[in-house]
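This is the structure I have questions about; it appears just below.
Only a single protein chain was left out; the remaining protein chains are all shown in position.
== chain A ==
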């Protein structure tokens, strides 16, 4: 119960904070832990943090440090083992409509056109209206795929498929976006371009974003805060504030200030990074 306080700075004890949380935090976790059923793997241990509305948080860390586990907890896809977790002040116990998730694979339905894929989240909730359809078309325009809205996923490139998945995520209307290595399977160029677009889009819709990546520079470039995670047991080793003004241009990544932050994160991660 008495977990070591991590750098979120606000938690006093797990119990107190669970009730309090930061007043305006969109996502608030206190001593959040997950041990998988076999009991041997502690996927996540004692995570405590507050995420402010509209902020962009990157999760970075080596494979197996619990990044996906943390996201899936917040998405309500798995149950926590202990600790407290609230989104918009309400405990998370099941998937909910104000939280949306996007995966490394686009997971589009091959038999649906791009726009039909984007409409899926709404279709699951209720029957479609004219407004929904207009909104979906608008979102596809936002991700630059308006001309491809009637194409099937297999007619699109990997990067385009992820854009459709992003439009689908936005169609959910969720204001907490969880992105688990969304562009991890794409080539460097596409990834960089999509990262910049992602920054623009989430700023435009004002969403709170958690973004998982293996890439330190990418994590820093995108985020207001970087959660640096370490494995065995998976924990948030440190929360690094990213001081740079927005909007940011890719050239930022070559500046000395930027590289200082990279060095700081690298330091926390230790030798193997």
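Just so we're on the same page, contacts are C-beta pairs under 8 Å (C-beta built on N, C-alpha and C of every residue); 3 or more make two chains touch, one makes a residue touch a chain; residues count from 1.
As a convention for this text, contacts and distances are computed from a predicted model.
Going by its UniProt record, the hidden chain of the complex is named "ABC transporter permease" among "(2Fe-2S)-binding protein", "TPP-dependent acetoin dehydrogenase complex, E1 protein subunit beta", "ABC transporter permease" or "Two-component system chemotaxis family CheB-CheR fusion protein". Of the options A:52, A:137, A:196 or A:262, the residue whose C-beta touches the omitted chain is A:137.
Note that of A:35, A:81, A:151 or A:190, the residue touching the chain absent from this view is A:151.
Summarising the interface, chain A meets the missing chain with residues 72, 75-77, 94-97, 99-101, 103-105, 107, 109-111, 113, 115-116, 120-121, 123-125, 130, 133, 137, 147, 150-152, 154-155, 172.
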